[in-house]
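Each chain you see keeps its place in the complex, though not every chain is here.
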Amino acid sequence: MTKTNTGNFFEDFALGQVIRHATPRTLTTGDVALYSALYGTRFAVQSADTFAEAIGYPRAPVDDLLVFHVVFGKTVPDISLNAVANLGYAGGRFLAPVYPGDTLTAVSEVIGLRENSNGQSGVVYVRSTGFNQDGTEVVDYVRWVMVRKRDPNAVVAETHIPTLPAALAADALGDAVPPLDGDAWRFDLSGSPYRFADYEVGERIDHVDGTTVEEAEHMTATRLYQNTAKVHFNQYTEGQGRFGRRLIYGGHVISIARALSFNGLSNAFHVAGINGGRHVAPLFAGQTVFAWSEILDVQEISGRDDVGALRLRTIATKDQPCAELPLKTGDEYDPGVILDLDYWVLIPR
Amino acid sequence: MTKTNTGNFFEDFALGQVIRHATPRTLTTGDVALYSALYGTRFAVQSADTFAEAIGYPRAPVDDLLVFHVVFGKTVPDISLNAVANLGYAGGRFLAPVYPGDTLTAVSEVIGLRENSNGQSGVVYVRSTGFNQDGTEVVDYVRWVMVRKRDPNAVVAETHIPTLPAALAADALGDAVPPLDGDAWRFDLSGSPYRFADYEVGERIDHVDGTTVEEAEHMTATRLYQNTAKVHFNQYTEGQGRFGRRLIYGGHVISIARALSFNGLSNAFHVAGINGGRHVAPLFAGQTVFAWSEILDVQEISGRDDVGALRLRTIATKDQPCAELPLKTGDEYDPGVILDLDYWVLIPR
């Protein structure tokens, strides 16, 4: 019997199953520096202890997406090692701030299963939760992936498609943000004067800049997250596969788009929730990522006069500048679109 | 109206204008590790807490050029986003040591303006100053850049060309270095036995080694500094531009040359001042950087018997080893020369 992890196949999952994932990971200022160097993020709260402390944090928190990627990475060996496709995300919430020195672990619960009619694979829905060293939940989210069956003849009795919210309510947001002192927010240091009241529904922002991705960069990022999905690392095998190239981790695209969005959304300091996301097309090394955003909604949060919530739809493209806000023609995504992400950010009032 | 930062154009600057730059940045041992891995620096003071503590520092200080690049990076969105060319540096001084945990901010003052006769652009002179979290100045320097006009018909009334020193006086150096205990300097650990008295004016040193630069490396470095100049990151646009390739940040070349200079200048532990610098030609990924130095001056510093100052001219080349000390033929730089840097370093007496 092999001691090698071959990952779970569709028939290995059961509704209600709870999987505790390896490997716990202590995040440090080293990880923060690497994340900064990989994406060039400039949001002041995560960049400077002084800025964070002035407004009410004990120190600069770890970037929300770094937390997300590390938790996501832990789930890969158990959930998606035999995935055909990562189909979607929903209901992602950031529940507590994470600081350098905190150790993250992750648990997933199987909340849905649906075999495909061809008998070759099925869709697995999991709710994954990341915890810090005190057992406090720091992030949770639902994702669903299409996973191969080991044995096409295996019988999978259960079918259950979970009900998922189209979007989080604004009042569900903000648990990862302590009460902030808005007067201490230095708009000269944060990159722009625009606050909550300055954004309106339907507003569209081209983030202008583009960033080209190299193989060494996306692999370094994905290893930082201890994400073991084979397609990102192995040119020998991928070179013989469908694309002839290594696929870039979709989360890498999300982080690039988020960093680009600073130009136009400089004060939108916190990703508070992920309503849904679709990786429309793959990204490969050598291609250049651009992004633009639409303000889908603008909401106050009950009980908070320090921050408000912007619901954003951020579109990332490859080798396609976004001045003309490319999206869809009819039901078809425009060529070049690679990411369609629906999420909430918080911004000072 | 767009919320995107389009940067300042020549007519947006005014003499005496003071610009406070975003984003504050806390430097950590993570940044130090990345800097080390990007350049392979081996100066003992910055490499080891024990070495630094033995001679009088509270711990290993952050590399001077990392401090410089981070401050420089902050100025880019406001000063040089619409630059045609970075023309020069002068009067750069390192004024206080920076340690992991310190947070840097930056302010620039416009000290000179001169419109070009073609009416398309002008030269902007700024003095930029970096501060730590206590408001202490840690570095300041003058740079001048040629910046495009938004509107060729805009009238720019002011013309002022500031007077800049050809070189800093030695007595202006050393504020970033505490009094050192020379007897505690371990020459066996620092890489060579050569101290202040061993160098003489006119001496030339080939630093021998060469280092090839990859796209992933220079982009990672430049993002680490939160430098947003578009030409370094966007192959889609640059591929259609003058060079067909991404340009490498000039500061990356300076740091490579400084790291190479360890071989011959192992004890020259501190960059104390930058008299002037010229990026003679662009560097592109795949090219190999070499360097050599000439000792331009050797000066004691009033009131200090622990360290002396060497004024260096370091020449960096691409795809051109430096055994024959390439520089100029007549008034023309030799092919292969990319950097001509005039600066002061401190070394134990």
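Quick notes on this one:
For clarity, chains are labelled A and B in written order, and residue numbers in each chain start from 1.
We adopt the following convention: a residue touches a chain if its C-beta (ideal position, glycine included) is under 8 Å from a C-beta of that chain, and two chains touch if they have at least 3 such contacts.
Bear in mind the structure is a predicted one, so any value in this text is a computation, not a measurement.
Counting all copies of the one sequence in the full complex of this file gives 3, of which 2 are shown in place.
Note that in this section only the chains that are shown with their structure count from here on.
By the touch criterion given at the top, residues 28-34, 36-40, 42-44, 47-51, 60, 188-192, 194, 198, 205-212, 214-217, 220, 263-266, 286-288, 290, 319, 321 of subunit A touch subunit B in their complex. Of all the residues in subunit B, the ones that touch subunit A in their complex are 2-5, 20, 22-26, 28-31, 33-34, 77, 101, 103, 105, 133, 214-217, 219-224, 226, 228, 230, 233-237, 246.
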